[in-house]
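With one protein chain held back, the other chains of the complex are shown just where they sit.
Labels run A and B following the written order; every chain starts at residue 1.
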Amino acid sequence: MPITRDDVRRVAQLARLRLTPAEEERLTADLGHILDHFARLQALDTRDVPPMAVVEDFGALLRPDAVRNPPASDELLANAPAREGRRFRVPKIIE
Amino acid sequence: MTRPPMEAVIGLEVHAELLTESKIFCACSAAFGADPNTSVCPVCLGLPGVLPVLNERVVDFAILAGLATHCTIAEHSRFARKNYFYPDLPKGYQISMYELPLCVGGHLDVLVDGTTRRIGLTRIHMEEDTGKNVHDGETSLVDFNRSGVPLLEIVSEPDMRTVAEAGAYLRTLRSILQYLEICDGNMEEGSFRCDANVSVRPVGATTFGTKVEIKNMNSFRAVEKAIAYEIARQTDVLAEGGTLAQETRLWDADREETRSMRSKEYAHDYRYFPEPDLLPLVVDPERVAHVRARLPELPGARRERFVREYGLSPYDADVLTQRKDVADYYEAGVAEGAAPKEMANWVMTELLRIVREEKLDRALVIREWPLTPLQLARLAKLVDAGTINRNTAKGLLPRLRRTGQDPEALVAAEGLAQVSDRGALEAAVADAVAKNPKQVAQYRGGKTQVLGFLVGQVMKATGGKANPQLVQELLRAALGG
Partner (left out) sequence: MGTLHELSVRDAAERVRRRDVSAVDLARAALARIAAVEPRLGAFLTLDETGAVAAAEAVDRRIAAGEDAGVLAGVPIAVKDVICTKGLRTTAGSRILERFVPPHDATVTARLRDAGAVIVGKTSCDEFAMGSSNENSAYGPVRNPWDPARVPGGSSGGSGAAVAAGECHGALGTDTGGSIRLPAAYCGVVGLKPTYGRVSRFGVIAYASSLDQVGPFARDVADAAVLLEAIAGPDPADSTAAPRPVPSYLAALDGSVRGLRLGLPREYFVEGMQREVADAVRAAVGTLARLGAAVEEVSLPHTEYAIATYYLIATAEASSNLARYDGVRYGLRIPEKSLGDMYEATRAAGFGAEVKRRIMLGTYALSAGYYDAYYLKAQQVRTLVRRDFEAALARCDALVAPVAPTTAFRLGEKVDDPLTMYLSDIFTISVNLAGLPGLSLPCGADAAGLPIGLQVIGRPFDEATVLRVGYAYEQATEWHRRRPPL
């Protein structure tokens, strides 16, 4: 199943990846090549096969409703690229 | 060309913040109002390597909501990732539910203009809230305290046809969630949010028109106005031969119109897939039964019982059962011996007035009332028995509130009992008739409303204590009419 350059652009947008034209070209080729290999899965009859939901189902883990975390220290914000007081600063969304 | 009559098709999507202690997937506090980024941890900040662990009370609250709205509780449900990028979404995906929600296929019976309409409910599922983005000039500031607060998403069928139905549905839903004490239903503070899906079609059509999503409505009134505006807009566009775009529009509360969100650069493709970090949820019948046992009498059922047991009008019963605490208050008063209709009157006109004025209804459950049910009930009884008149009673409210006194004691102590002795009043009546010949002549001349003035004169002369009904009766007799 060939993937087009437009597909690559659309997917890059969804993934918020800015690609150079060279990257776009390379990816179109690579992904097409890889997806060709994946096409073999279509040959398998999986009509009555359930998708593997979990590797081992030992029942959902449930946590009692209790506050266990203390108020956050500055440590949790220390990796912030940009801050204004205790808030994270980001450029505005331009529509 | 005549326009075919159009009908609106309305569906509502509500997000309700749940009143749990901790967040849905981590043990941070879910309480509102902390300093920015203090109720956060690596999990709700989306740091590398973190994993979600489900809060069991969120599951129970979701089951409660499902049972209260007659949903089927799915034995098997699954969380799913909804993938998109936004600064207030720390992981770049929201953990929600998609193909296998927890509750499906319920309904709400809502009272609209005296008739009951059944509005279908498609599904209820659990998900995590996002952080909050605040615009600050050329940048935005993000606070993640709200990130991970548990939400219930409640989706209705597109069964509503009028603005009134939409409003009634919302109020009923909020009322139910408040009765369950799982959400405080505050639209202004954002704990109860609503998006609307509106389309129009010719009456009798079986297919749907172009659906428009409306967002950014921050109060019940805004929801009603926005839907009304949108119905009119869509109808006009179609009447002029135009076409409607399937889009999202924002309600502008200042301009009172919906505006198209400037087209997003990228259409939303959420790429839902089952959340691999959480195992499938199994809710067995025992758990459901356990939760069902905790269901209180719900607003609809309570309203019907009030009509039946207390002989109240559906309207009055509706007002009294909107809030569980008010309904409890009312019944406590009736249990103290107040006549149901009198008690209803006092609660609706006096108590709720104070509650609204002083914004006591902001709390999920009002615990401190201006007067106790006993006080109000005794006051109602005193008026009912004719011991004091209504005006006197109203006048006593501030003092009763301040002192917490028993009204009977207060009336007795200050000799406030109204005069209902015919003999005593006959003298006052005769006096008023004598002193006001002009009005007497007017009354006898056919202007019967002037009786009120004469009643007032007698009330003044008796220091407000005369029994007004008796005064009226005596005056009429004295005036011969």
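We take it that contacts are C-beta pairs under 8 Å (C-beta built on N, C-alpha and C of every residue); 3 or more make two chains touch, one makes a residue touch a chain.
Keep in mind that this is a model prediction, so the values were computed, not measured.
Undergrad: Using the touch definition up top, pick the residue from B:33, B:49 or B:241 that touches the left-out chain.
TA: Checking the options B:33, B:49 or B:241, the one contacting the hidden chain is B:49.
Undergrad: Touching the missing chain, which residues of subunit B?
TA: These residues touch the chain not displayed: 42, 45-54, 81, 83, 85, 87, 90-93, 138, 140, 142, 144, 265, 269, 271-273, 276-279.
Undergrad: Touching the absent chain: which residues on subunit A qualify?
TA: For subunit A, the residues touching the absent chain are 3, 7-8, 10-12, 14-19, 23, 27, 30-31, 33-35, 37-38, 40-42, 44, 46, 49-56, 58, 60-61, 63, 75-76, 78-82, 88, 90-94.
One rule holds for everything that comes next: only the chains that are shown with their structure count from here on.
Undergrad: Just give me the whole-number Å value for how far the CA centre of subunit A lies from that of subunit B.
TA: 40
Undergrad: Using the touch definition from the top, list the residues of subunit A that touch subunit B in their complex.
TA: Residues of subunit A touching subunit B: 13-14, 16, 53-54, 57-69, 71-72, 76-77, 84-93, 95.
Undergrad: Across the complex, what residues on subunit B touch subunit A?
TA: Within the complex, subunit B touches subunit A at residues 20-22, 26-29, 34-42, 45, 53-59, 78, 85, 87, 134-144, 261-262, 264-266, 269, 271, 274, 276, 278-282.
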